[in-house]
Structure formats: C-alpha cells, structure tokens
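Notes to accompany the following structure.
Here the complex is missing one protein chain, while the rest keep their positions.
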Amino acid sequence: MTTLAPRRTANGKSQRSSMRVDSVQEKPSYLSTGILILGALYCLFPVIWVVAAASKDGTELFSTFTLAPSTHLWDNIVALTEYRDGLFWRWMANTALYAGVGAVLSTWVSALSGYVLAKFEFPGKTGIFKVLLMGVLVPGVILAIPQYLMLAQAGLTNTYWSVLLPQIISPYGIYLARIYAAASVPGDVIEAARTEGAKEMYIFNRIAAPMMLPGLVTIFLFQFVAIWNNFMLPYIMLGDDHLFPITVGLNGLLNQGASAPALYTLVLAGALLSIVPLVIMFLLLQRYWRVDLAAGAVKA
Amino acid sequence: MAMTVTKPGPAADTAAGTTRRAKNFKSRVLIPYAMLAPGIILFLVFMAAPIVYTLVLSFQKKKVSGLGLGKGSQSQVFAGLENYVSALTDPEFLGSVLRVLLYGLILIPLMLGFALLFALLLDSRRTRAGSFSRTAIFLPYAVPAVISSLLWGFLYLPGVSPFHFLARQFGVALPSLLDPNLVTFAICNIALWGGVGFNMIVMYTSLKAVPSEIYEAAKLDGCSEIQTALRIKIPIIAPSLVMTALFSMIATLQVFAEPTTLRPLANSLSTSWSPLMLVYRDAFTRNDVFSAAATSIVIAAATFIISFLFLRVVQKRAFGQEN
Partner (left out) sequence: MRKSFRAGAVAMLAAAAMLTAGCSGNSGSDNGSAANDPNQKVELTYWAWAPNLDKVVEVWNEKNPNIHVTVNKQDGGDPAVTKLLTAVKAGSGAPDLIQAEYQKIPTLVAADALADLSGTEANETKSHFPEGVWNDVTLGGDALYSVPQDTGPMVFYYRADVFEKLGLSVPTTWDQYAQAAKAVHAADPEAYLGTFSSNDAGWFTGMTQQARASWWGIDGDAWSVSIDKEATQKVAGYWGGLVEEGIIDNKPMYTPEWNTALNTGKQVGWLSAAWGPGVLSGNAGSTAGQWKVAPMPQWDAAKPSTGNWGGSSTAVTSQSKNLDAAAKFATWLNTDPEAVKALVTETGIYPADTEGAKSALTEAPAFFSNQPDFYDVVGDAAQSVSSFTYGPNVNVAYNAYNDQFAKAAQSKQKSAFLDAVKSMQQVTVEDLLQTGFTVK
C-alpha cells in the first residue's frame, strides 16, 4: 500500500528519506504538532477506554464512571482463559494461523503474479490484469454465500481450509506486487540471470523476490489485516467453535441469545488482548509501511 | 510448484526454424501462464466461480406447493428477471442506496482531508512527536470493525458514555449520536477512526518519495510551508489521492460491519440500512438467497460502473507508470 505511486523508481535517485531527519533542525511549530497530537489522541481514546473497561468486573462495568480503571484486569483474563477450557487462546492461535499462513501464501501468489504481469510480455497480459483487478471491487459479503455453497460440495466447510483457501487470492495484492516488481526489479538483471541459464522460478525466488522484499512485507501486512478483519467468511463457513478466529468467537460471547447474558467483561478483555499482538507486529514492522522502493533495487 | 524451465540465452537467438518457434512459444506463452497459474486458478475458483454462481441463483426463485411442509414441497424454479425487477423497484433498496450515498459524501472528504492533513504535518520538518502520532493514528487500522464498533457503541450510548457522563456533571445534556438524525455521523466516525491512519500512511509514503531538492528549490523561491504543501506536494501525490479516493468509495459502498454491530443498540438503524445489510438480511434472516443474489449483482455492477468511470478519468495517472 505504501507505494501506490512510486514516482521515483528504478534509477535510485531519491534516497532522501534517511538523510532528511539529520538535516537542518527547523523551529518546531506548536500549531502543527498540536493538531497532530489531537489526531493521535482521538485515535487512542477508544483504546484507552478499552484498557479501563477491561479492568472492571461485571458490576463495575455498568455502574462506575467508564474511564476510571479498576483492578480486575487479571481476574478477567483468568476468567477468559477458564472459559470453556481456554477456548479463547485457541481462537487466538486460529487467528494467527488464518492471518499468518494465509497472508504468507497470499503474498507469495501475489508476488509471483505481479512479477509476471510486470516483467513478461505475453498475449492476453492486459486482459488478465484488468480482470484480476476487477476482483478488488467485489464485496466479500457477496462472495461468502456462493463460496460456502461451493465448498460444501467439496465437503470442505467447517474446516481450516474453508477459511484459508478463499483468502489466498488477493487482487489488490497482485496490483501492488505488479507495481513493486515494475519499480524494483530491473529488466537487465533478469536478462543477465537468463543468460547464465537460471530457471525462471529460480530467478523469481532467488533474485526478484528479494528485490521486492520491502514491498512484499507491505503486502503481507495488508493481507494479514484483511484476513484478520474478515468476519463474514469464517462466520459462515465454520460451525465448530474450536475453529473460530477471534472476531467470530468474541461476537459469539456477545450474542448468546436472549436467555443468556452477554459476557461483556470477557469480550472487552478479549478485545484488548486481541489487539496487543497486532500492535506489536505493527511496531516491529513499522518501517515497512513507509518503504521507499528506490532504496533496494538495482544494486544486485 | 513444478515449473517448466527454458534455457534462453544466446543459443535461443541463433537457433533456427522450428526449434526457435517452439522455444519462443514456450517462453512467450507457456512460462508466463504457468507462473500465473496459481493466481489464475485461485481467482477462478474463489472469485469468478462464486460470481457466476450468484448470477445463476439470481435468475431463480423458490416455489412451494400446498402448505410447504412435506418432503419435496419446495422447489427451485426459473424466475427470469423477476428478482432484478423487485430489487430495483424495492423502496428499501433505494433507501439504503441513498443513505449510503449520503454516508459517503460525509465520510470520504473527511477521511481524505484528515489523512492528507496528517500526512502533510508528518512530512513537515517543523512538526514534533511525529513517530508517536503516526503510530497512534495508524493503530485503529489494526482493530477489526466488529470490535471497533462495539467499543464506539459503548462510547455513544448516553447511559454508559464518558462524554455524556462528563457533560451531565456540567449540567449539559448532549444529544445521543445514535438518534436517527445523527446516526449516520456515528457510523462515519467509526469508519473515519479506522481508516484515516491507513490513508495517511499511503499519502505520507508518496510524500517521502519526492526528492528533497524540489523543496529546497521552492524554499529558495520564497515559498512558505503552506504554499509548498498546496502548490508542490499535493499535485505531486495526486495519484495517491486518486487511488485512496477510489478505494474509499468502494469501501463506502460496502459498509456493513459498523451499522450491523450498532443496530441492536438503538432504534435508529433498520436491518436494511445499507445495501449489503439488505443482502445479508434477505440471504440469512429471510432465507431468500435468490433475491439476495440479484441485489448483489446490482451492487457489484454499480460498483464496477462507478469505479470504471472514475478510473477512466484518471487512468493515465494511476496506471501509466511501470517501465
């Protein structure tokens, strides 16, 4: 996503980003810093709220001032862990599997397709790209029903596969990968490898993919979040709650039917816990969200 | 992945006759298609086929005989364009389209405006706390819409909201954001919260890719920071703006999770508030996949047309860049 428009590309002229911070320190502007911090507080506020809310027991949650924290965070986490023998952690692991493995596979398929579409000339290329790109426009909610009916024919509903497989294809990922490949894999590098007799898949796996790597991390993150956010597909595909991802699982705790109370304290603690790994991943991989494509390319 | 392999190289160029044509065909057609196969097959199975299936369903309907209770008393029959006619003339569908258009008109300018503002501020050398703010603003992107809507729901409901609590302490009665005339803003806010950081990062990255000599030159010419932003930076990242606008439009047409999660909290949202909610209701609550399929096709077609026209206008900028 970071480089929807890599204006400066393969010639590697524009490597200013790393140097710029060190250049002249200018006078700070309180106005612009203030606006930015207001924006940050707006975005942090619900997160702060959920930290406070997750620390309350059931009665406090519905009787005390909502921003005042309490002391029951650990109790809630224990209760959540005890809920049906640790089902919550199973949901977390499932989510990691769906989003992690799904995003890796998706990134590889996207990278390969994008690379071919950018670097090969073959009949039907433009048409294929356009058709793939149209996939961006199709809402997941619409696809979920027919996908269910088809996977049921193959006996695959209510399995890990039913959630993993449909999310490997990502038209958007292919679109991005095509841009990255065009910008970061020079044609003469490929030609040179071919001259030396390298096989095409070898060239892709060992030469092109590493050059595209910063961009591929972006696709990975993008797809990871997309799968993580996709509620409808697992909701429809899965009947066994041991296969649920976290979103569907928490939703179930909220909607237990009229004759059972909604487990708000567990849901809020679960919501908080579920955000934590993503936040850590974002912080660790943060620099890839501003990747400058010009940095990595031609030197190979 | 077992891939067939060629040995191109100099020999291919000098080889004669049939061998050459065969190799040419192999490297020009077979290899690219073999390498595209995983993507194409997955696309066909999990996107194209479901769409075709939806099309098939949209021309059918359920037919019962008698009380509809015995075995085989319900069957599937050809419906012609009936489902489409009723979708397009359904006042609920038209209402949901109008609501979503209004929602988009409010949301997209706000979202892109704030994203651009934050991106420019981040890019300004005079802004401090940039790294903290960037992370904080981007953070909500990691929160699934189902969860973020639940959190905001708590913050909206007057009985539990800290805003209403504080206002009451000062003797002020705030209106509920879940009232019918404000609920669109309530949904916009959730979408804005979740999406502004993502768009900001896209624009910020484009800004980073602009060579700094341009700014130095502008500075020498006596441009103020604001002038530089308006006259140089924004035009340069226009392609990013176009693409974020397009994807925001698509996301707007598909709004579903936020209103669905908020709906049980108040009386102001119907089960057909947005077009996709209507599809969901028909397919799952009313158990009529056939109407739902027809409405889906109408929505998908509308999305295609809108995006196509939009891209037509800006295509050169968005796609004319590789090689």
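Residue numbering begins at 1 within each chain, and the chains themselves are lettered A and B in the order written.
Note that a contact is a pair of C-beta atoms (placed from the backbone, for glycine too) under 8 Å apart; a residue touches a chain by one contact, two chains touch by 3 or more.
Everything numeric in this text was worked out from a predicted model, so none of it was measured.
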- Task: Name every displayed chain that the left-out chain is in contact with.
- Result: A, B
- Which of these touches the unseen chain: A:A93, A:A154 or A:L283? A:A154
- Where subunit B meets the left-out chain, the residues are 41, 44-45, 49, 52-53, 56, 61-69, 71-74, 76, 153-154, 157-160, 180, 264-272, 281, 284-287, 289
- Message: If the hidden chain were put back, which residues of subunit A would touch it?
- Response: 58-59, 61-63, 84, 145, 148-161, 165, 235-236, 239-243, 251-252, 255-264
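The working rule: only the chains that are shown with their structure count from here on.
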- Message: Report the inter-centroid distance (CA atoms only) between subunit A and subunit B in whole Å.
- Response: 14
- Message: List the residues on subunit B that touch subunit A in their complex, please.
- Response: 1, 3, 5-10, 28-29, 31-33, 35-36, 38-40, 42-43, 45-47, 49-51, 53-54, 57, 114, 117-118, 121-122, 124-130, 132-133, 135-148, 150-152, 154-155, 160-162, 165, 193, 196-198, 201-202, 204-206, 208-212, 236-237, 239-240, 243-244, 247, 250, 253-254, 256-257, 276, 279-280, 283, 289, 292-293, 296, 299-300, 303-304, 307, 318, 321-323
- Contact residues on subunit A for subunit B in the complex? 1-9, 13-14, 16-17, 20, 23-29, 32-33, 35-37, 39-44, 46-47, 49-50, 53, 62, 65-67, 109-110, 112-113, 115-118, 120-123, 125, 128, 131-132, 134-143, 145-147, 149-150, 165-166, 168-169, 171, 174, 178-179, 182-183, 187, 194-197, 199-201, 204, 225, 228-229, 231-232, 247, 250-251, 254, 267, 271, 274-275, 278-279, 282-283, 286, 289-294
